[in-house]
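Sharing a structure below in structure tokens format, with a few things to ask.
What you see is the complex with one protein chain gone and the rest in place.
As written, the chain order gives the labels A and B, with residue 1 at the start of each chain.
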Amino acid sequence: MKNLLSMKDLEVNEIEHILNRALEFRQGAESELDKQYTVSNVFFEPSTRTKMSFEMAERKLGLHVLPFDAGTSSTLKGETLYDTIKTLESIGVDAVVMRHEKDEYYEELSTGINVSIINGGDGSGQHPSQSLLDLYTIKEEFGSFKGLHITIAGDVSHSRVARSNAQALQKLGAIVTFLCPPQWQGEFDSTSNWEEVLPLTDVVMLLRVQHERHEADETFSKQQYHEQFGLTQARYNQLKPSAIIMHPAPINRDVEIASVLVESEKSRIFRQMQNGVFVRMAILESVLKERF
Amino acid sequence: MKNLLSMKDLEVNEIEHILNRALEFRQGAESELDKQYTVSNVFFEPSTRTKMSFEMAERKLGLHVLPFDAGTSSTLKGETLYDTIKTLESIGVDAVVMRHEKDEYYEELSTGINVSIINGGDGSGQHPSQSLLDLYTIKEEFGSFKGLHITIAGDVSHSRVARSNAQALQKLGAIVTFLCPPQWQGEFDSTSNWEEVLPLTDVVMLLRVQHERHEADETFSKQQYHEQFGLTQARYNQLKPSAIIMHPAPINRDVEIASVLVESEKSRIFRQMQNGVFVRMAILESVLKERF
Partner (left out) sequence: MKNLLSMKDLEVNEIEHILNRALEFRQGAESELDKQYTVSNVFFEPSTRTKMSFEMAERKLGLHVLPFDAGTSSTLKGETLYDTIKTLESIGVDAVVMRHEKDEYYEELSTGINVSIINGGDGSGQHPSQSLLDLYTIKEEFGSFKGLHITIAGDVSHSRVARSNAQALQKLGAIVTFLCPPQWQGEFDSTSNWEEVLPLTDVVMLLRVQHERHEADETFSKQQYHEQFGLTQARYNQLKPSAIIMHPAPINRDVEIASVLVESEKSRIFRQMQNGVFVRMAILESVLKERF
């Protein structure tokens, strides 16, 4: 693939290829890139996990990584995003990993740009590398997606992760249920009844409560959210023995999940981060191999 | 050369050497440095293009690059610039690429410091690596500078680029005309009549309108500037077939140049950025080769 913009663009066989290649990297495979490529991580919104995970993946692949500082970039002098990325292209950057607050920012880069774009998150849109590492973690656990019951719980309407994941999981044969406060369901159908979904669920995918987006319409405290919609110890105890818990992080402890459950037996939260590096190696390799 | 501070310091044969070596790098030549050198890019003013271009050049030369964060540096605790650079020297840095808001900041580093300084822009003073890449781009196009008519258009009085380029171009035999609003001409003679200069011009060097410097004395809107002093499509059409357009970027589209002309046939704007990496490789190599 030339770019990775949205999970919508990926065929099932492309997803499978990424997941298989990530497994090979996890088992120690070496990069198949035969040229010295240069990438840059262009993050206009804060990120620790995604950015550092890509940084690690890039070093493991032996890439040159040019530091980009959004806080002092020429976009502050009014430069268009197109001109900024065209500049990176001119300098010799092969691929850009980008996060930007604007939904589908990459549309304005769709013509005239010869840098590969890997979307590291666009506004309330997509976050495909997170989706792919989530898929990897589920596949690693269950072998396949067919018939799995996945419960995505939290701020569904504002979540990049929820959108990306729901689309991909359904394409792969899983059954997705959203659990959230009714005012947060956005375009999706949802339930707010944990007891109804717990006995069926194979994977609980928790979303981060984005306090920064909910200051005005706050209708419940953190504690109230936790009691009504969070994963409490009591709910954890009702899960199937084979069920697992996932969270993209950063975690609000004792809000979307009880603090004691973060490293519990069913939690794959830090495992997801481990897997993320290998999935991103697969993404980068796949994109860079298509360059001449 | 030990340092690169100002175009004034460069003899014609030194300029020629840099341009020739940049061409060799463009054609695939390898670094002649036989030691592991370390550099740091010390930018006290924002920059995407210049900083990232040097970062790329440094990686292509196989240098170690130490990240320097001006926003969290000890200069915030009142350290002198001399002591900051002396610190880098002590740590083992061989050369510093520096941008600073103070004109000729490097004067206070002229004694006692054994780090090579490459000036990445000082206040309203010089920007020699930009000048050299501009010269490279012109030479690439026309083969020589003798008798070429160069029109430098824009905020002449505040432009580092205008000063550096004018000095060097005249030394090399070109004929330089400044075109700007009369109140922006500073110490230079200028015209504000495009029609007069267009038929003669071989190279239009546009300068960025620095809105941040013109808030108080604003005498025309962006649109008025564009119509009177910018490169419009109508003016473009009057240029000689062999003429080219240059701009150091970042570009204010539809202010100093019509947006549609940024990637027009005569434009060398992104070509300049490509060339910049090779010119900076030549500068770094030349400076580092003089270290023992």
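FYI, contacts are C-beta pairs under 8 Å (C-beta built on N, C-alpha and C of every residue); 3 or more make two chains touch, one makes a residue touch a chain.
Keep in mind it's a predicted model, so treat the numbers as computed, not measured.
*Asks:* Among the options B:Phe54, B:Phe68 or B:Trp194, which residue touches the chain absent from this view?
*Replies:* B:Phe68
*Asks:* So which bits of chain B touch the chain we can't see?
*Replies:* So the residues of chain B touching the missing chain come out as 38, 40, 64, 66-68, 71-80, 83-84, 86-93, 112.
*Asks:* Name, in rising order, the residues on chain A that touch the hidden chain in the full complex.
*Replies:* Residues of chain A in touch with the missing chain: 43, 46-49, 52-53, 55-56, 59, 67, 71, 208, 211-212, 249-253, 262-263, 270-271, 273-274, 276-277.
Going forward, only the chains that are shown with their structure count from here on.
*Asks:* Rounding to the nearest 5 degrees, give the angle of the rotation that lays the CA atoms of chain A over those of chain B.
*Replies:* Angle of rotation between the two copies: 120 degrees.
*Asks:* Roughly how many whole angstrom separate the Cα centroids of chain A and chain B?
*Replies:* So the centroids are 40 Å from each other.
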